[in-house]
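All protein chains of the complex are present and in place, except for one that has been dropped.
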Amino acid sequence: MNEVEHLAHAAHESSLLPWIILLPLLGAILNGLFGKRYSQKTVSLIGVGSVVTAFVLSTLEVIRLAGLPEGDYLSVDLWRWFSAGELNVELSFMIDRLSAIMLMVVTGVGSLIHVFSTGYMKTDEGYARYFAYLNLFMFSMLLLILGKNLLVLFVGWEGVGLCSYLLIGFWFSDMEKAEAGQKAFITNRVGDLAFLIGTFILLFYSYGSLDFVGVGGAGGLPQTAAYLGDKAPGMLTLVCILFFIGATGKSAQIPLYVWLPDAMAGPTPVSALIHAATMVTAGVYMMARLNFMFALSDVAMTVVAVVGALTALFAATIGLVQNDIKKVLAYSTVSQIGFMVVSVGVGGFVGAIFHLMTHAFFKACLFLGSGSVIHALHHEQDIRKMGGLKAKLPVTRWTFLISCLAIAGIPFFAGFFSKDEILFFAATAHREGSNPMLFVYIVSVVAALCTAFYMFRLYFLTFEGKYRGDKHTWDHAHEEPVMNWPLIVLAGLATVGGFVGLPHFLHAHALEGWLEPIFGWLYEGEHAIFHVSHSAGLEIALMLGSVLIALLGIAFAWRLYMREKLPEAPVDAWWHKLLMNKYYVDEFYDAVLVRPLRATASFCHRVVDVRIIDGLFVRGSARLVGAVGDGLRFFQNGDVQAYVTAIVVGIAAILVVVEYLL
Amino acid sequence: MLTPPLLAAAAAPAAHAAAQQPAIPLSWYLAVALILFAIGSIGVLARRNALTVLMSVEIMLNAVNLVFLAFARFQADMTGHVITFFVIAVAAAEAAVGLALVMGLFRHKKAVNLDQMSALRS
Amino acid sequence: MDPNYAPYVPVAVVSILVVGLAAVILLLNRMLGPRRPTREKGIPYESGVDPVSHPRRRFSVKFYMTAILFLVFDLEVVFIYPWATRFKAWLADDAFAPVALGSMLFFVLVLALGLVYEWKRGAMNWE
Partner (left out) sequence: MQAATTTSDLAIISPLFIVCAMGLVALLVAVFTPKDSFKGWLGYVVAFGFALALVAVVWLWKQAPLTLSNESLFFALSVDHFGLGLTAVILIGGLLAALTAVDYLPSQRSDHGEYYALVAFAVLGMMAMVMSADMLTFFVALELMSISVYVLAGFKRQSAFSTEAAMKYFVTGSFASALLLLGIAFTYGATGSIRFTEIAEALASPQASLPIAQFGVVMLLAAFFFKVAAAPFHMWTPDVYEGAPTSVTALMATGVKVAAFGGFARMFLTAFGDARFRTGDLPWETIIAIVAVASMFAGNLMALAQKNLKRMLAYSAIAHTGYIMLAMLAAPTSGDGTVWLGPGLIFYLLGYTLASIAAFGVASVVSGNDVEDVNEVAYAGLAKRSPAHALILAVAMLSLLGIPLTAGFIGKLTIFAEVLDGSHNEYLWIVVVAVINSIISAFYYLRVILVAYMRDEAAERPIQLVSSRSLTLAAGLAAFLTLVVGLVPSRALMASGKAGGSLADSKARAASTATVNDVHTEADAPATASAPKATKL
């Protein structure tokens, strides 16, 4: 039964690994505690330097990893963190072929965004604090992706959440206005709750460790998952769903996506780093990490796929009508992560990671581009007041265009390959004895159409046509050289990044080969779970179809927005209202969740505590006792005596329980 | 060999104790003690004057002393008596601190009523 | 007579004697003594303090202080007295005698330190 040898690989000690993680922490501590005393130059040197060094070290380690026998991984066990009974949890990290990709993306994109930030935040008084938070985020994110077991991953999971709140609220000087942070906070707590409960269940069934890889095929989570799949499939499904709920919180999926668009309140580089490239994809990474568990639960996978597809469509339709440049990108992010989740749900883990990577490139580029625009226009974010910016911001314009082409899925840009991989899996992947989820495929295709449309709507309205804002701003609009370089690098990656995953019929899918030791068993060999079509014709047909879809969307946007007079928004149409108001989800949550919660809290305080406990039980019973003791003096008890009365009532309750109820 | 000096004859056999049961049954002592304890509790719960509350606590402690003595007597065991001494001493210390606190309260409020202390609340 | 009550006969005799003697002395005083009553002589306690006044009248905090100190120090006798009754028996045990004496000395030492503290703090001064 519990044979998981197909997931077992050898470990190699890595001495550089701890430094990759510690450097950003060091930077955060230095800038956080002493940043006020440093010059801006020193702060930048520490902040950027620590991350760039981590990137260089990561590159060295990944090169080393590539030289190892296929499937082996680098790891370091710092020390035994704690042990409870037979459960041993080590403070340990690993770079395997999956985390290597994340590591390169996070440190690489992270470095670029740090560089970009030195320009973007130049005039901000909280410069050192900003870099301290950003470095702390990098540290947490590295914990998350390099953690060798679920608990270390959870440390990072909580850490990135905390940094995210700190950075969302970076510019808010008082809590009342920082509602965005609060919202992110509350929705993420829901996700974390599910994550924690899932962890506890796994803890309970664990074979002495919560490692993602077992030693010699035994122990670790793979064996737990195998055991659960064998003996308690219901429990396995429950655990998967709980972890998926955790992922919906962090990765902004239905129903917990509402925080992400509001999180755009933070500085734009933060949006690029945290809310586009890295943190929000943590949920997808976590599910890929736990592929050996998710793959075993048919029900959970179906839920994942359907939720992902619905999110992709839902967010894309909202993106159609948004007028805030960052809001459009935010909904686009939600939608794109929906694609990745679809991919996980249909068994295309490689596709999910592939899209995660390409998305990190082009979406970071888009966000940084929007940051460049916002910076140039003195914090104007309404695309109705932009236009014609290609004249003022040439670098931004070209990089933005490239990224738009990539996200829309125009051939040979990065997004084309990764999105097609996902759609191909959605259309053909299936388990033994069941059919591909065509519903998911169709919904995804519609979402892709919307994506192409709204991205080019955004591009046309921002960079083409005539400028529609005030003259003064236009005259001062310019690009910061230091901010251009990251854009160019990211745009380059968005252009060529897709070639690591050429279509299957070419048999040159480098990424799939790279990840073969981790995901390969799902498709081939005796443990195989998913079956994918190998028909080259079908693949080409699907590909042509999605290119057509993308072109259709772009053409539609061209028709509507590439002209002198912009179309009047059909503000009275019911669908427009619905979309403008984001399907009234916020209002729905407000009515169904937030207000009742708040009401319950205040009810507890005012009614339950003050009236019922204090008034009825405490005072009331005090009066009763008082009436017995001294019939005349009903109304004489102060607060202390109410407390004592509570004690007496408590004893009475215990006696009743002991005597009559047990 | 290991008989503690103060707590000598601690574990007397129950049968031995039963032979010399006094005329008044144990339950009567306990009833009186519990009534006293209840009177004390009601005093703490219902009386407004801090000094009265203090006295009520003393009544409660003495009620417990009665319980100890009753049990000690009926089990022919010294432990209960010894405890009573300790309780008396502790009660004195408590009363001393209590009186000092009442004086402190009086300094601030010019009164010694408990219902005047409600500045601290949620 | 119930033999159970035999031991209490001397107690009864003493009680009767005490009450009787007190009554006789009072009676003699009443009959023999000269009587020239004044107001001052009529009050129960003659040391210049008016015993009858408003019950809510404040009196000095010093009274509390003295009462508290008396209470605390007076009560220590509940530990010293039982110890004293047993001490002679313990003296016989060579090994235990130092412990018995030592613990009581420590107890008294702590009390004495308390007294020093109290004295130095001025709790003994009436003014």
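Some notes on this structure:
Letters are used for the chains, namely A, B and C, taken in the order the chains are written, and counting of residues starts over at 1 for each.
Everything below uses one rule, namely that a contact is a pair of C-beta atoms (placed from the backbone, for glycine too) under 8 Å apart; a residue touches a chain by one contact, two chains touch by 3 or more.
Just so it is clear, the model here is predicted, and its values are computed rather than measured.
All shown chains touched by the missing chain in the whole complex, by label: A, B, C. Of the listed positions A:V155, A:I241, A:V299 or A:I442, the one in contact with the omitted chain in the full complex is A:V155. Screening A:S206, A:T396 or A:N484 against the full complex identifies A:S206 as the residue touching the chain left out.
If you put the missing chain back, the residues of subunit B touching it would be 1-7, 10-12, 14, 37, 40-41, 44, 50, 53, 57, 60-61, 63-64, 67-68, 70-71, 75, 77, 79-80, 82-83, 86-87, 90, 93-94, 97-98, 100-102, 104-105, 107-109, 114, 117, 119-122. Interface with the hidden chain, as seen from subunit C, comprises residues 93, 95-96, 98-99, 110, 113, 116-117, 120-121.
The omitted chain makes contact with subunit A at the following residues, 32-33, 36, 79-87, 91, 129, 151-152, 154-155, 158, 162, 165-166, 169-170, 172-175, 178, 181, 185-186, 189, 192-193, 196-197, 200, 203-208, 231-232, 601, 604-605, 609, 613, 639-644, 646-647, 649-651, 653-655, 657-658, 662.
The working rule: only the chains that are shown with their structure count from here on.
Interchain contacts link the chains end to end along an open line, per the touch definition above. Inter-chain centre distance (subunit A to subunit B, centres taken as mean C-alpha positions): 63 Å. The centroid of the Cα atoms in subunit A and the matching centroid in subunit C are 80 Å apart.
Inter-chain spacing, taken between the CA centroids of subunit B and subunit C, is 22 Å.
By the touch criterion stated above, subunit C contacts subunit B in their complex at residues 61, 64, 67-68, 71-72, 75-76, 78-79, 82, 86, 90, 96, 100. Those residues of subunit A whose C-beta lies close enough to touch subunit B in the complex are 605, 609, 622, 625-626, 628-630, 633, 636-641, 644-645, 648. Contact residues of subunit B toward subunit A in the complex are 39, 41-48, 113-118, 121-122.
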